[in-house]
Every structure is written in C-alpha cells, then in structure tokens.
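Note that this complex is displayed minus one protein chain, with the remaining chains in position.
Letters A and B name the chains as they come in the text, with residue numbers starting at 1 for each one.
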Amino acid sequence: MNDELSVVGKSLPRIDAIDKVTGRAKYGIDLKLEGMLHAKIRRSPYPHAKVTKIDTTKAENLPGVRAIVTIEDVPKVVEYWFFLRTEKKKKQMFIHDNVVRFIGDPVLAVAADDEETVEEALSLIDVEYEQLPALFDPLEAMKETEVKIHTEKGNIAFHVTKQYGDVEQGFKDADHIVENRYYTSKQKHASLEPIGSCIADYDPSGRLTVYSSTQLPHWSRMYLAGALDLPINRVRVIKTYTGGAFGGRCGLIHGLEVMSSVLSRKASRPVRMSFTREEDFTATETRHPMIIEMKTGVTKDGILTANSIKLVSDVGGYGTHYIGVIANCLSTGVGLYRCPNVDFDATAVHTNKSLCGAFRGYGNPQMNFAQESQMDMIAQKLDMDPVELRLKNYRGLGEIDPVFNDEIRSDGLKECLQKGAESFGWKEKRSKSSAEGIKRRGVGMAILVHGTGAAKGLPDPASATVMINADGSVNLVTAAADDGQGNRTVLAQICAEELGIGFEKVSVSDTDTDSTPLDGGTHGSRQTYCGGLAVKKAAEEAKKKLLGYASQELNVDDGQLGIKDGVIYDVKNAATTIRVSDLMRKIQIEDMSICEQPIGHAAGVAPAMPGYFGASFAEVEVDTQTGEVRVLKLTGAFDVGKAINPANVQGQITGGGIMGIGWALTEELITKDGNILNDNFTDYRILRASDVPQLDSIIVESNEPTGPFGAKGVGEGTMVGVASAIANAIFDAIGVRMKELCITQEKILEGLRSGAKA
Amino acid sequence: MIDHFRPREYHRPNNLREATSLLSSFGKKAKVIAGGTDILVNKPSGLECLVDVASLDLDYIRKDEDGIHIGAATTLDLIESSPMLSSGPYAVLSEAASVVATPTVRNMATIGGNICNASPAADLPLALMVLDSTVRTVSLNGSRILPIGDFFEDVNKTKLRDDELLVEVHIPLSAETTGASFMKLRRHQTSVDIALVNVAAELTCPDDICEVARIALGAVAETPIYAKKAEELLTGKKLNEELIQKAAEAAAEESRPIDDLRASAGYRRRMVGVLVKRALEVSVRRCATWRK
Partner (left out) sequence: MAKVNINVGVNGRWYELAVEPQERLVDVLRDRLGLTGTKVGCGKGECGACTINIDGKAILSCLTLAVQADGKEILTIEGLQKGAELHPLQEAFVKEAAVQCGYCTPGMIMAAKAMLDCDSDPSEEAVREVLSSNLCRCTGYDRPVKAVIEAAKTMRGAK
C-alpha cells in the first residue's frame, strides 16, 4: 500500500519557508501591539538569599513607569504538566516566597513606556538581601541538612529506586565487570532566537492574551490561568514563529510570561518583555548535568547479566522537568538492552545554580554516554566488534519493554547498523589503527533508542480538526507548535495523503489556544506520531462524511469509493467519478437544504510510545601534542518508521549530529560560585559551518504499525549517541577513556599523561 | 543615573586636522570609531564624542621602495586578500588577518582598530612584530613613529595619547631568503576563536645560517611580546631540529600566561613550545621557497 503514496514520503517544501526567506515571518520580538509597554527584570546578584526589602517608591514616581511587580506579588511557576493532574500537585507548582535561589533569579520587573525609562526605573529601586549560604556541588547538597534551598523538601527534589531482577546474582553470573563514574555538562539550547520574548495583554475585561514562542501552548495556558487565578477560557496563548527551541521553551520561561502578564494586568496595557542573549545563557533552563556511576556485568560471550546505575542530577535552583528527565534515563537505561537484572537509583538535587529543564534527549544523552562507554569498554575487553556486542544485547522486535510494559513493534536497528557501518567505512577504518605519529585517528560508535511521545508516562493529548472547503481544499486545525522542525508541514502531508488530495490544497492553522484544540505540544519527538495520528483520524472522519455524500451522488456503496488527486472514484468502475471540488460546492452551497461543511475531528492519546532506534559512527583525529580533537566524519543512521518528509528527517540528523559534537567537544556552561562565566557565543561555542565534518545521514524505515503511515519520531535521538561515539573514537585513537564531558584539549593531554585507560 | 554608551556628538571629519582637533579638545571623552567591532561591543560609558575615520582616506595598501604602507582604516578583508601581501614573508600578515573573528566581521574591522584595542591575544600585531613594522600617529602637535613592538603597554592599552590618531602601519621591505609563519591555537572543533596561544615567527637565512630571527608570542602576557631569548638562541647559527626545539622551549619559558576560562597557564605555556616549534619549521621551509 505504501508504494502508492503520493504526498507522504516526499521532501515537499515547508509551508512556512517562503515567509522565512523573505523576512515576513514575525518572531516574538518582531511583534508590536498598539500602546505596548516595555518591561525588564531585575535579577538577584546572589546565588542564595532572602529578599528582605524592596523599595520601589522612586521608580514609581518616574514619569513613564506604568507598573512594577515583585516576587511579593508574583509566584514563580516551576511547571510540569504532570502536576496539573491534581489540585494539590498543581499548587506545588507555584512558589511564592521571598527567596532567590540562583544568580539571575528574578526579583522584580518594571513596565514603562520605553526601554530607557525601564532601565532608569530599575536602577532607582532599592533591594536589600540577606545572603544565605549557597550550595554548588550536587553531592554536597545531597548530604547537607542545615542549608535548605527549598525549605520543605530540603535539597533533594526527587529520589527514585527501581529494581528489575536480581543484580547481585547478575554480577555473580558475570565473567567481566566494568565499573566507572561519568560526568556530563551543563549544556544550553542556544537557539538563534534568544529565549525568550513575549507580549502579554491583560485587557480590562479580564482576558489575558500572551504571544509566546512556547513549545506547549495549551499547558502554558493552564499554568498562566493558575498563576493569574483565571479560568482557562479567559487565557489565550498565541504562538509566534519560533527561532528554535530544543526543549528550552518547554512550558513557560522562568519569570517571563508570568511577570509580563501581571505587569499588564496592573498597567492595563500590553507588555513586551524580551530577554537578552546574556539572560538566555544565565537565567533560563539548561540541560541537567549528571554524575552517573554505572557497573555493568557481562559473560565472556558478551551477554549482559547485570547493570547497576546510580545517578545524581543537578537540578539547579528550581526544577521543572527533573522527574521526567530521570524517568527517561530509566526507560532508556533499561529499555535499550535486554539485561535481566537492573538496579536504578536516581536523585535529583537542588543547587544554587541556574535552573535546569528539558533539552533534546531529555536524560537520554547523559545515560547513553555512560551506557555506550561501558559497552565500548566491554567490547574492548572481549576483543569483540562493538557493533556485534550491540546486536547481541539490544532489545528488539517482538520483545517487551519492561518500563512501559509494551511490545516493540518496529525495529530497524540492524539495518541502521548495517547501512551506517557500510556508509561510514567501519570495517576499513577500524582495521587501520594509527598508534604512531603526532596525529592519531580512531573510530567509535554508539546505538540508542528514544521514545516517541509520552503516552505511558504523562498526559499526552493530541487533537486535530479537518475542515473541507467548498472547492475541495482543506483547512487543518492543529495546536502543533512548530519551532523549526517542520511538523506543521508533515501534518499537512498526512492530511493530504489520507484525503487523497494535493498537498498544496491543505492549509494549516496558526497555533492559538482559542481555536486550536487541546494538544500536548511539541516535545518528546511526538508531533509526527501523536499529532499525525490525530490528523489522520480526523481526516478519516472527514473523508467518511465526504464519501457518504459521494455515495449518494454516485449511487455507489461508500465502501467501494476511493479518492485520488482530488477525484472520488468507484474502485470497481473507474469511469464513475466525481471531483471533490464539485461535490463540495454542491453540498456546501448549491444544495440549499444541506449547506454542510464536512468536518472531521479526533482527540485522544496515542496507543503507544514506540522507540525509535539509531546508530552513530564517528571518526576523530587527535593531535597528541596539543590535545585537539577533530571530528572527521559523523554518520547517523536512524529508524524513523516512515519518513513522511525525508528532507525534514535528514535536517534533524545533521542538526542533531552537530549539536551532539558540540556537547561532546565544545559546549559547556562554566560556573564559578554560581556565576556563569561564558554567557556569550565566543566562549559558549556552538559549531559553525567551517567546523562541520563530513556528515552522513541515513534513513531507515521499519514501518511502525501504530504510527501514521508507519512513522515514529526522530528529533531528539539524532544527538543522543553522538558524544558517546566520539568518546569511543577517542579511545580508539589514543587509548584514553574520556568519562567527563565536555572533552577539552587539556583533559586529553591529562589523559595521555596519566595513561587513563579504564 | 546609569552609565551608558551615549556619546553626545558624532563627527565624520574630512581631514586629519579636523580629526585631531576633535581628539585634542575632547581628550579622554572622545573615542575613534572605525569598523565599530570593538567599541560597539565594549560600549564604554562616559563618552561625549565619537570621531569616525571613514572619510579620512586612511584605507589603502601601497607598496613603494621603502616597503608596504597600510592605512589604519583598512579593513581586514582587504588585507587578507591583497596581492601585495600574498607572497613572501608579508603573507604572514594576511594569514593572521584571515583568522580574525569571522569573514563578515573582517569586512568591518580595521587594522588600526585591532592594534589600538590592544587585546593581548590579538593576531595582527604578532605578524607586524616579526615583520619589524612601525606605526605612525598624528596629533595637532605633529607626528610620531613607533616600532610596533614598543606600541603596546598593557592589556587594552597602547602608547597612543588621547589627542593622537593612528594613521598608518609601515612594513619595511624584507630581505630575500626570509620565511615567516603564523600559528593560532584555538579551542578544538572551533574555527572561529580568540587565540588560546598565537605565535608568529620570521627567519632570514641566507645560505644555512640564520641571520635574523623574530618570534612573537600572543595571549601569554599582558601584551604581545618578543621571545627574545629564543631569538638569540637562533641568531647567527646553523638551524637544525635540536636548536629549533631548544628555541621553542626557551620561548615557552619566556611566556607568562594566566589561567582563565579558556585555558590554564600551564597548558598555554606548553603550547607556546609546540607552536613556536611548528612555526619555526614552516618559516625555515619558506626561507627557501619565497623570493622578494
């Protein structure tokens, strides 16, 4: 059936590309509203303190100042939509106290007629702090009982243990045991549009409209309703064009929308707040740095017998996604390999550094770095091809994932490994080891699996409405938030394919919570799969209605009708046809007794969280005199079930690949006493066009039976295994095992000097 | 009141007299703006006047019998691609120019601005130092010429007086059999970076003997510096691998780097040794292949 696809499977141009190349696309900070005020936040200079006094009198009297809010008026929202499930948990999301918990934590905000007045007003406000002892090391913070970053819980935000089988026995059964400790760094999304910008408009009739680039318009709407004490119907979130998210806009931005909304309510005027790049780097969510201790047991034949994982996640001053991130560590740590005995102990700890949240991979990159380094060491110990070791142990087709208790229904990993290895030149490159010379080359690989969507773990709704117009064209209504991955285009393709009409005949709505129904948002690689299923279902329903009318028109049973290229036809008699456009004009306008627009709607949760597999291969060259590592080639092969838009998928593979190289070699927020020292692109380095190695993207299609046209996700997985592959390649090149990210020149030289191997 | 970058006046004088008059009357409260790529990043407060050099005809590269003259307002892209700087030891300057920031920044940044910003890690000064360049300044009182190696005083500070304008860089003609090279160590997988360590070297070797050696080190002191002891080790000697290694080690000893968020002092010092060795090796090879 799939060979007959006419829209799905094609690299069609994105529906918003022309807006973007002409400069017409308006991102948050490009928008203007009549009478708009400008706002800015004043932030804590201390990592941990009580705000004892705020005197705004001088600022209030400055002409042009229209509203001031402080942490005395406004709660901090540490949001995670899991907590919306009960009233009690919901209340926990709103922290209302006078404590600041990281350098950069908002203390107050001012809205004024122009930016200059805002700056002046901020300087006229007196704030007094009582400094508190600050904690920066998560291991220390875990043990600390006197200093509590959050008074009720202390410093431990979350702790979970989970056991599968019997690890003690598993280690007894092992012929080899590999035990190590790994460190991963604080990575920043660094999207080109700084995080974040919003306009909040609280009008006098008590309605709040927020123009925001949030990835989760509906959840954000609910958070705002809670924060402003409004019923949900009076809160409207309109998503603007977004310049990249990668998890950095997974909800509300700390201080941004809430403070802007309260300022707007006070001033009765729209308020725009826009963070600078420095504020983006220092005061918005980052990836959770983790310390992972992993002990892995394996037989001499290379079969895993036991895996013990002890993980500490450094949450920072506030936590939003820390539970989900740890849950994802568990599911990928247990899900990827068929290891019968696993022990998982994870603690999320607060420290007085900038807060952490969602970031592409959501705990999987961290777990993968530890896990795939372990596997590489095992392969080395057993003198086994690392690819073969993975094939022996990964959990594949037909097996049950023990975390979600669900069957694996599609599995393209073997093909990923085979095609990836071939394209990369794995066998040839491996046989050429250069243990001599100043510059040494090495190759390494890693596999990964990542879940599509969050159906089994979190509220994960998707919905869509398909409206067929009088000329047979279609308006697709969806709240899918597109941050640049192109999901709105993909959803249009699915809709067009299902309805049998041309791609150009489908338009996709803007994302506006007033008119686009409940959707879980764009995260967890979910829109193609979850959004796509909803779109397909909605299109099916609309198609059914369409064919119902066609059946009457043509006098043919509707079970016998098909649609192709906008023409409805009798499958048994190709000459019997009617154009969709002709039928629609009749139904909607001509026949005055009907006048009905066929509409299809679907809402609900996807039936599964299918894992999508991938394999990353890296070749590096290490300069043993300077410690410099250069990635020469990166191959990524990913099983996406079905590539609805192959160019989109390739874009994720190359983009994720580059982000993975950055996480391995160049990206790390360097903190000292709670200060982030590298809040700029000179010292927080993301790769440039001239830094990119030879990139190889391979798409594998295993046809996920629960997915729309067989599709599952891809967006996050593409960066998950890259750092692991690079670290493994470095070992192959110079025999030094790098267990700490990011890998710097000095760490390489240190490793060479100390002969650090295991 | 808040400190701001808010110059009250902006002037684009048409001649040097106007320009230097402005600098004289505003003194410390005036700053020159050329490409803007340093001043608009640093945004100094307390300024009253900006003096734009765009209309002073200071963008030129000329060659005559006493060498190459480069106007202070010449943008780095022109230096990078100039045929006058494409061969011979002068190419070390275009090599240095080609690794400053990004191509678009190089369309705007000027050699004068780069020199006067006096970053200890600047790339151009090292090339200019090994080429024995001089800089010329003018003020209402007249004109001065200083060797580039003497021009830098401290981090972001040169000998330029408040009433002076830097107008030209002069590179004397090089002797035949001179080879120069430039090396910049960046953080890895990063083609655009401020140098962790940068080095320029120039050797004049008629026959097999090294008559003149110049080695300039960047990012390892408050200003760019000559590795004088290393230079002495090579002068008048026949060059071989062992001697080059010794000179490289001597240069490393002469450096006085600090720890910062980009690299540790120890690493920088070691890298001086590595880079100087590599730069000398390239310079030796180029001695033989370049002719004036």
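Throughout what follows, contacts are C-beta pairs under 8 Å (C-beta built on N, C-alpha and C of every residue); 3 or more make two chains touch, one makes a residue touch a chain.
Owing to the predicted nature of the structure, the values given are computational and were not obtained by experimental measurement.
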Original post:
Hey, which of A:5, A:25 or A:599 is the one touching the hidden chain?
Top reply: A:25
**OP:** Check each of A:391, A:692 or A:752 against the chain that is not shown and name the one that touches it.
**Re:** A:692
Original post:
Taking the entire complex into account, which one of A:9, A:47, A:244 or A:641 touches the absent chain?
Top reply: A:244
Subject >> Touching the absent chain when the full complex is considered, from B:107, B:143, B:240 or B:289 >> reply: B:107
Original post:
Of B:8, B:157 or B:285, which sits in contact with the chain we cannot see?
Top reply: B:8
Subject >> Contact footprint on chain A, counting only the chain that is left out >> reply: 11, 13-14, 16-27, 29-30, 189-194, 241-244, 246, 276-277, 483-486, 647-648, 650-651, 653-659, 680-682, 686-692, 695
**OP:** Extract the touching residues of chain B with respect to the undisplayed chain.
**Re:** 4-10, 12, 33, 35-37, 40-41, 50, 52, 54, 101-105, 107-108, 191-192
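To be clear about the criterion, only the chains that are shown with their structure count from here on.
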**OP:** Find the geometric centre of each of chain A and chain B from their Cα atoms only, then give the gap between the two centres in Å, rounded to an integer.
**Re:** 45
**OP:** Flag every residue of chain A that touches chain B in the complex, lowest number first.
**Re:** 119-120, 123, 625-631, 661-662, 665-666, 670, 677-678, 682-683, 685, 687-688, 690-691, 744-746, 749
**OP:** State the interface residues of chain B toward chain A in the complex, per the touch definition above.
**Re:** 1-2, 102, 185, 187-194, 261-264, 267, 270-271, 274
